[in-house]
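Sharing a structure, written as structure tokens. Questions coming.
Every protein chain except one is present and positioned as in the full complex.
Coming up: subunit A.
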Amino acid sequence: MSKLLEQAQGFIQMLPHARALGMELIDLKDAQAKIIMPYDEKLIGDPDTRVIHGGAVSALMDTCCGAAVMAHPMRPVSTATIDLRIDYMRAATPGQTITTTATCHHATRSVAFVRAVAVDEDADHPVATATGAFTVEISA
């Protein structure tokens, strides 16, 4: 396991909200991050279908996009979300883990642009996609 991934996993574990939602960072390299979130009944948004709430998917997308910015080669010291748009393509299948992959496809000295996709076990049909802009803080 790379040192960067190990450090980043420690960092994600320190974020109380990410930990509370059961997120786990499984890959981090070259402005790309992959985070999984196992199914949990406390995350249910629709009691009829037992599908998890869009808000939990938003939290996962936001965390993953932020991690992708931090993994950009310019090595920002911190980042914050400016805006994040999520498109919900289909309901995630109840009981299945959600995997999100985010890519920071462009970054300037002040702004990073990120795209992300979330899938369940059927990886060919995305559950949701996200587009966001993030602040970039580079150490002086």
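The criterion applied here is as follows: contacts are C-beta pairs under 8 Å (C-beta built on N, C-alpha and C of every residue); 3 or more make two chains touch, one makes a residue touch a chain; residues count from 1.
In this section, contacts and distances are computed from a predicted model.
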| item | value |
| --- | --- |
| Chain excluded from display, named as in UniProt, from "Predicted Zn-dependent peptidase", "ABC transporter permease subunit", "Sulfate adenylyltransferase subunit 2" or "Acyl-coenzyme A thioesterase PaaI, contains HGG motif" | "Acyl-coenzyme A thioesterase PaaI, contains HGG motif" |
| Among A:4, A:26 or A:82, the residue in touch with the chain that has been omitted | A:82 |
| Footprint left on subunit A by the chain that the document does not show | 14-21, 41-48, 52-56, 58-63, 66, 80-88, 91 |
